[in-house]
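All protein chains of the complex are present and in place, except for one that has been dropped.
Take a look at chain A:
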Amino acid sequence: MADSDGRQVDGVNHATGKIYRLKLFFNNEGKELTKEEKQRLRKEKKQHKKNKKDDKGPPEKEKEKEKASVPAPSKPATQSPAHKAAPAPVHASESAAAAEKPAKSKAELRAERRARQDSERTSKHGKKEGGQQSASSKPKATPNELQPVVKRLPEHVQVDDPAALKKLAKKLERQQVRQIHSHVPLRSDYGYKVSLFSHLHQYSRKSPPTLQISIPATVIHPSIVRLGLQYSQGIIAGSNARSVALLHTFKQVIQDYSTPPNEELSRDLVNKLSPYISFLSQCRPLSASMGNAIKYIKKEISNIPSQCKEEEAKGKLQACIDSYINEKIILASEAISKYAIEKISDGDVILVYGCSSLVNHILCKAFEKQRKFRVIVVDSRPRLEGREALRRLVKKGIRCTYVLISALSYILPEVSKVFLGAHALLANGYVMSRVGTSQIALVAKAYNVPVLVCCETYKFCERVQTDSFVSNELDDPDDLIVTRNGKSHLENWQTVKSLGLLNLVYDVTPPDFVDLVITDLGMIPCTSVPVVLRVKNVDQ
């Protein structure tokens, strides 16, 4: 029995009653079906079903789709009388609905299934049909479909689970070129970890991740190795800087990529990128902005049509990356500056924390627009990033004051506004940012000083978090050691059994401390973050 376009869909072996579905998923050239072809197949089957529902009834097309073998073809004959009642409502509902409503067809199928289960005992297949129907109708699903999302817990918060660690090690081993046995190295933890954080990695800056990489590391592109080292040593820090560096490196990788024979660029390139991403996350856990950028690139790559020539495809991808950087980062910061400058008035005393490239940009732009204000830079050990911000602002000529975060209560009565940067904005309205941000927001709230967070939309992420423990990053604990007056008390902290050093990188600020979030889409309250996420998903 052949399908309308000449493919061998199924052959019914009348002798055994089994249906060969082996040839079902192969097109004429013998290659695996691509995503578009699979989609086309599904659409055809749906069409098939619509046309043949009067003659054969649902069971036949269900049989076509079934992955497991089903009993004798004589079944359709017995089933059709039983299903005479079922097809009738099927017709009615299908003719009534202009576009196929997935919910309705699921319900219909369930009714059919129940009826079928009464007559025959093959109940296992019922769920599969429902799933396949909804899968085929997904392209037409409307955004207001609340599909349950089953997320897999990321590896970097499962350090205390030995099974998860084993899985990661295996995955890293698998990501190797078939001929050369070099793989992405697994980085080991350093030092005593505080028990509350035993589920997170704690790496030392003194043992770089490239120690175990053999030369030549043909699995990992050299510019990726360089990028990974720059991340792990803290040379590139700050979420915008990291994302931009990542995207530039990917441009380089794409430039050097060449499609192997018998492979599609769209699928192979994505597979090539996976070990790079594993390596980078071993160097330093990926940030939310990097995650979004990677998702975007992967989507762009997989959307490359197969007829596209390699050079053309590469050029297109590089143009995509450039436009992403331009739109989401550079133009976004211009837009945010415009909104933020409206909020800065003459005579303001503005407090900033640490070094946020966006906030520095806003202040420099406001200063250029002749606003009269002065800035208080708050800094904290051990990173002391505020000094970098101080240098940039002083170079511009802005009047600055510098304090450490413990002097916050002293300096806050002078402050009129607080501007904070963000690492990511979570879907429940919490702001994830450098550790200490929540403290600043807390004390500012106690003194009734408005807190404004500036964040581009590409940093919005779907995660939800309520405390700073579950998902965080632990930095090198040796950074906390300081030498004062020639003495450093914590020098031998490793030898003391009950002493631990905790160097957190991020913390989450509850939305009630934040008064306003300034994004490139406008000024929104903290609780509107999921709305923006939803709008973004529909657009894409």
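We adopt the following convention: a residue touches a chain if its C-beta (ideal position, glycine included) is under 8 Å from a C-beta of that chain, and two chains touch if they have at least 3 such contacts; residues count from 1.
The working rule: contacts and distances are computed from a predicted model.
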Given "Phosphatidylinositol-glycan biosynthesis class X protein", "Large ribosomal subunit protein bL9m", "Glutathione S-transferase" or "Translation initiation factor eIF2B subunit beta", the protein name in the UniProt record of the chain not shown would be "Translation initiation factor eIF2B subunit beta"
Full-complex touch with the removed chain, picking from A:A169, A:L196 or A:I235, is A:L196
Sole touch to the unshown chain from A:L153, A:A169, A:A319 or A:V496: residue A:V496
Filtering A:L269, A:I329 or A:V443 for touch with the omitted chain leaves A:V443
Missing-chain contact among A:K338, A:K372 or A:R391 belongs to A:R391
Contact with the hidden chain, among A:N271, A:S323 or A:S406, goes to A:S406
Missing-chain contacts on chain A, rising order, are 194, 196, 380-382, 387, 390-391, 394, 399-411, 434-436, 438-439, 442-443, 446, 467-469, 480, 482, 484-485, 488-490, 493, 496-504, 507-508
